[in-house]
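Only a single protein chain was left out; the remaining protein chains are all shown in position.
For clarity, chains are labelled A and B in written order, and residue numbers in each chain start from 1.
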Amino acid sequence: MRGRALTPGRLARILAVCAGICLAALVVAPWIGTAHVDPRKVMAGAAPDAQIFFQARLTRVLLSVLAGGALATAGVIFQALLRDSLADPYTLGISSGASLGAVLAICFGWGGGGRLPAVWIAALMGALAALLMVIGLASHGRRVSSFSLLMSGVTVNTIAIAVILLLQSVATFGQSFAINRWLMGSIESVEYSTIAGLAVVVLPVLVYAWRGARSWNLMAAGEEWASTRGVAASRFMWRGFLAGSLITGTVTVITGPVGFLGLIVPHALRLWFGADHRILLPASFLLGGAFLVCCDTVARTVMPPVDVPVGVITAMLGGPFFLWLLRARQKRYWL
Amino acid sequence: MRVAAGLLLAASLFAQQRIISTTPSVTEILFALGLGPRVVGVTTFCRYPEEARRLPKIGTFLDPSMETILGLRPDLVIVQKNPVRLTERLRAVGLRVIEVDPESMEGVHQTIAEIARTVGIEKQGRELSARIRSGIEKVKRVTAKLPRRRVVFFVGRTPGTLDGLIAAAKGSYLTELLADAGGENIFEDSPAAYPKVSLEELLARDPEVILDMGDSTLTGAITEEHKREVIRLWDRYQTLSAVRNHRVYPVADDRFVIPGPRMVEALRIFAKLLHPEARW
Partner (left out) sequence: MVTALLEFREAGFAYNGTRVLEGATAALSPGELVAIVGPNGAGKSTLLSVCAGLQPSYEGSCLYAGREVRDWNRREFAREVAFVPQSLRMEFPFTCEQVVMMGRAPFGDGLFESEEDFREAERAMELTDCAAFRNRDFRALSGGERQRVVLASAIAQRPRVLLLDEPTTFLDLKHQLLIYGLLRDLRKQGLLVVTVTHDLNLALSFAGRVLMLQGGRQRACGAVEEVLTPAAIRDVFEVECAMIPQPGGGQWIAYAR
């Protein structure tokens, strides 16, 4: 399957399958839930079934698709740029950086009581700062070693969470509840305008990345390799880091840090379809979205009426997966 | 014999001249028992009564400063049951400690009795408890005849949004108060005391009354303007009876989150919010 050259027909077939899975999740998931919902009442717009369907569930499912897709795409981007399949917005500490930015904006009431644009910008700054810190700590000259990358990611994570906890301990009662969400990611029934805003940021970034998919292949093989094959490597790299931080920060503002998605989904896809980014980028988006929809469906039905944060579910799946990857890699070479 | 009894009383009175409280609940109970003048240390969150604000602060419930506590030379520390092993740590340095658990209405009464016994003022303890019970009974006599209102109390959420709704549920102090006030908590069946609940469950369970403390940055007070803002947030969900019938009440009050002698006042506020139609 993964050996043959990529033709438009083959790419279309693979993406059709992925889109089918994503669409199936989108269509099925809103019908699953703890409250009973009658399809006829939903179609007729009768209360409360229609509201449960359209306001409580469909919003969550749509947010999951976009957030999951964006995080998986961000995973692919960071993995290619750092040439490390263990890189992910969460393991690199970028999600935590974005969370810290958001929490700072909330606590200090930047932009008038911490409304969305100010919180969003603060989160983007946080994401970028975390990324720069991790790369700065891990690089020796032009080289970035995988081991120090992971260690720096852990360190930045720890620092960001420590500062968040510090802020939480001095925060007011109401703020401390708000801060919880940036410690453990969760999917909420947000407004449609929020979902539209997320789509406006994420989808152009995805299209931009996909158009340069062949350059991503070159970058994934090496910076020098890409440079001698016509890619303006350092400019491409910084644009890529900006794009990855932009979508990670934007998602994190809305959902808090949801971990390991960017690790699991691209890895599975590479096993099935190989490393070609022309497949990997769009397929990661589609299946990352479908995967988070499934996780969120579990999160909202497993312990009614308690709404388990979806970050708990992804971490419980992703943590062991990460360790397994790490062990498999140690057999090949010492990190 | 009488002399001996008198000496014993004097000894016990002198023995507990310097008391430290480690939670707002205990502080309020101490002051209600008339022990205010003997309290030498409270937490940063102890804001009632007014005199308590001026006392030295030992930190917070979960993060008390051992150094400050020892510096205040207490002869009695009253610790609310907590996960930081404060009781053991204080006993290890030779301090007299009693552990109380005023997390429920009955727990408040037990705490009153325990403190009163330790300090030797059992009579005042019994009187305070009786006063609280009769206040509660008075409200319950009215609410017992009224229909029970299906209610939800949100203790937290992300300010400015309706995301991350945290409700008071099974076994919490608030659920007890709401029940006595003639309400029925729609999240009574939850396995956690303060669960994060989904919008879906809220819409499906459709409460008649929503008490929302989630947007308050302070538990002390809430402005009229802030109230209007919170009500505007809820306007999205016209399918909720509470929203349609204008029965969303933004609230903020220390009395709702600090179990103690002021429970009667909290209960009266709830009863009025749940049953504005009754004569109060």
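Points worth noting:
Just so it is clear, a residue touches a chain if its C-beta (ideal position, glycine included) is under 8 Å from a C-beta of that chain, and two chains touch if they have at least 3 such contacts.
As the structure is a prediction and not an experimental result, all values here were calculated from the model.
Of the chains on view, those touched by the hidden chain across the whole complex are A. Screening A:R181, A:R270 or A:R300 for touch with the missing chain picks out A:R270.
Contact with the undisplayed chain is limited, among A:A213, A:C294 or A:L325, to A:A213. Residue positions on chain A in contact with the hidden chain: 2-8, 11, 79-80, 83-85, 141, 210-211, 213-215, 217-218, 220-222, 224-225, 227-232, 270-271, 274-276, 278, in rising order.
In the analysis below, only the chains that are shown with their structure count from here on.
For this pair, chain A with chain B, the centres built from the Cα atoms lie 40 Å apart. If you check the complex, the residues on chain B that touch chain A are 60, 63, 155-164, 166, 187, 189-192, 195-206, 214-219, 236-237, 239-240, 257. Taken in their complex, chain A has these residues touching chain B: 33-36, 47-48, 50-52, 55-57, 106, 113-115, 169, 172-178, 180-181, 186, 188-191, 300, 303-307, 309.
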